[in-house]
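One chain of protein is taken out of this complex; the other chains stay put.
And then subunit A:
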Amino acid sequence: MNEQSNWLAACRVEDAIENGGVCVKHGEDQIALFYFTRRNEWYATQNECPHKKQMALSRGMIGSTTGEPKVACPFHKKTFSLSTGECLSGDECAIKTYPVKVENGTVYIGTTPKS
C-alpha cells in the first residue's frame, strides 16, 4: 500500500449508490466509485473501460465471483476485479484502482493509483 498524500473529497456517503457506482470528476479524469454495501466495502477504479475506451464502468453492475468483488462494463459485459483491477473476462488490460476512505460521512479517494 502506497502512502497517500492527495485525498479527493468525492461525495457524501448518502450520495453514493448502495451496491452500485457513481462517477467522480477529478480534473480531466473520471474515477468510478463503488459502494459495495452488501460487503460493507468501498472501491474506486478508473471510469474508462479499456475494451472500447468508454467512460462507463461507474454505470456497471457490481457483484462477485468466487468471493472476488467485480464490476461488469455496461457495454460488453467485460468484468474487472474491484480489488486488483485485473480483467476477469478475456484479456483486456487491467484497470487502475484507487484507495478509498470514509471520514465523518465524507468519502475520500486517494488519487494516486494503488498499482
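Here is the rule we use: a residue touches a chain if its C-beta (ideal position, glycine included) is under 8 Å from a C-beta of that chain, and two chains touch if they have at least 3 such contacts; residues count from 1.
By definition in this document, contacts and distances are computed from a predicted model.
From the set "2-oxoglutarate ferredoxin oxidoreductase subunit alpha", "Polar amino acid transport system ATP-binding protein", "FtsW/RodA/SpoVE family cell cycle protein" or "Nitrite reductase (NADH) large subunit", the protein name that UniProt assigns to the chain left out of the figure is "Nitrite reductase (NADH) large subunit". The residue touching the chain not shown here, chosen from A:A72, A:C87 or A:V100, is A:A72. Although one chain is not shown, part of subunit A still touches it, namely residues 10-11, 15-20, 22-25, 28, 30, 33, 36, 38-39, 50-56, 59-67, 69-70, 72, 74-75, 77, 79.
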